[in-house]
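Starting off with a structure, shown below.
A single protein chain has been removed from this complex, and every other one stays in its place.
Read from first to last, the chains carry the letters A, B and C; within each, the first residue is number 1.
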């Protein structure tokens, strides 16, 4: 195999958070989690419910859309689960796993998606948290991802705390973190990286007991992603570099 | 015309509360208001929105059902306005007129639909208020009716206050009351009755300035009700006596 | 990719999921589209100490009282309706103190279910001012923390153990469709811990795929379903059938054998007798 690309690394490791019989959600601005859910549906030999922000419930999309909120993600659904519905599902504690975006993540697994600089005098106004502030503390497990692994994105101190709470895992092009006793702990690193590299490129301190190189994609995982991104458009658009 | 029956008197006077362009609601256990709304649709040369507890919105029922919550009351509707929806419409102040049942009414236009006797040791357990406690204070106008006009039903002191608030009118087989400055005031009486009779049969004191015999049914009102109750089943079932 | 297994089970097994003492949010309203076949099956199985949570129960709460299966009720308005007036066995049960009633307005019950569905401990509800109900139930007023001076009643969360819905059509996977008004079924299905369904018909999954907007409850919220033809009898299930008024009239008669006769003449009992 060629070097495991950052794109495939993130999608595959996001997919690995999906568990049998659970309800898993992907939202807006979330092409990688959308692909991860579709990979999981193809690659894993268990049943789970995939709901998404387009109202889809276990959809059979005729293609993979560029926009992760595209109505094509509801094609073939037997029901429409609307926005109010999936938020309520989450706040009442029935959402097993949801993927939420982040610009900055700190060592407690809190996220900033609001602003770089001071909120009232922003250097960069970011999109805003969307589901985060409500879903992160109320989902059973929340997972985020960053396409850049650096001390700018994995920080000691957030510029603003958009959301705080039940972060379960963080995936970057070179590492997978999981939360343990309230802090992010390194779970595994990209086979082409190293523990030292992860430490050097991470802004917060973390434990790494038991961490090891991430298991490479299974045949089924690799095949599912190849099929979903047959032309390589998503990989090209995502433009994720290991370094 | 024969003597104006108590049945026709109540239905006709309930219908007369309907105003152009308004939203008017009839609920469960409400055969007379249901008929009143259907009479108003037929008899009056203005447009209004009739919604009901069966989800109907300006329905075209194929027949008049015995049950005022029968799904036939949604036949021909272009939309279904469900129970949550019409309660919300009311609490946010957009319900113009709704009809709410009562077992006892007092001089302030408050209602008891809960119990005869002590709530905790009931002599008669009544149905309960349904919409009352929430709709009476939040509808722009609420109207109730009693098929018996007596000191048992129009009382000085309610056994229990199920609902209190925006009562606009009360119709009995022999009288129409309207609320003025916080108290029920006699508006008109059945042509076959008299002010003295209404006073004698009413448990609370009331003003009657300007009250007069109720205007008899118009041709259109009479024709509409005859058509709706062609076999006289509703009139027979209601078994409403003037005295 | 694993395939979904069917959620369709026999009515006897559906009823067996409900333990003594359970609280049941029952779908429909009065005589219309209620999951009455399941209610009767709970009686046949001898269930005790049940609670009914429903804005407008009627036949269902009455027959549970008649059978001695009910201990508690939260309800807004209780009647047989359709000219039958009060629900007599319910009335007697309350008057004799045999069941504990928490009297609601329909909308306060909905508010309590919404609190549960939205994952919050209480829900503000419009109106109620001047009613004796808050005093009776210990409902608290909360002043608007944003200084409008407005006060609103907070209704505590209501989380039924089960929502039991009478559906027009279901898919084998558990999707639920109803026609006409949904009554309070939607909020019941989102507030209860578990959702059970009695369905008039099984419909092809493809028909759900063609109009997914019509699905009221998605499969993953539903635990189990029984398909029972005429399951809402003696009530209506529009557009399939109307209220069976003679059957309700027969039920309303007093007498030692009437309840058993009624239970035995129900569609699911006659079906079982043929099986």
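Heads up, the rule we're going with is that contacts are C-beta pairs under 8 Å (C-beta built on N, C-alpha and C of every residue); 3 or more make two chains touch, one makes a residue touch a chain.
Because the structure is predicted, anything quoted here is derived from the model rather than measured.
Student: Quick one: say which of A:4, A:25 or A:87 touches the chain that got left out.
Tutor: A:87
Student: Check each of A:33, A:55, A:107 or A:217 against the chain that is not shown and name the one that touches it.
Tutor: For the chain that is not drawn, the touching residue is A:55.
Student: Touching the hidden chain in the complete assembly: which of A:36, A:102 or A:163 does that?
Tutor: A:163
Student: Residues on chain B that touch the omitted chain in the whole complex?
Tutor: Touching the missing chain: residues 23, 41-42, 44-47, 49, 51, 55, 57, 74, 76-81, 85, 88-93, 138.
Student: For review purposes, identify every residue of chain C that touches the missing chain, sorted by number.
Tutor: Its contact residues with the unshown chain are 115, 118-126, 140, 142, 144-146, 148, 150, 152, 154, 156, 178-180, 211-214.
Student: Tell me which stretches of chain A touch the chain missing from the display.
Tutor: Residues in contact with the chain left out: 28-29, 31, 53-56, 66-72, 74, 80-84, 87, 90-92, 110, 113-114, 119, 122-138, 160-165, 237.
Everything below uses one rule, namely that only the chains that are shown with their structure count from here on.
Student: Using CA atom means as chain centres, which chain is nearest the centre of all the protein shown?
Tutor: C
Student: Centre to centre, using CA atoms, which chain is the farthest one from chain C?
Tutor: That would be chain A.
Student: Could you work out how far the Cα centre of chain B sits from that of chain C, in whole Å?
Tutor: Going by mean C-alpha positions, chain B sits 28 Å from chain C.
Student: If you average the CA atoms of chain A and of chain B, how far apart do the two points sit, in angstrom?
Tutor: Taking the average C-alpha coordinate of chain A and of chain B, the gap between them is 58 Å.
Student: CA centre of chain A versus CA centre of chain C: separation in Å?
Tutor: Taking the average C-alpha coordinate of chain A and of chain C, the gap between them is 40 Å.
Student: Name the residues of chain B that each touch 2 or more other chains.
Tutor: none
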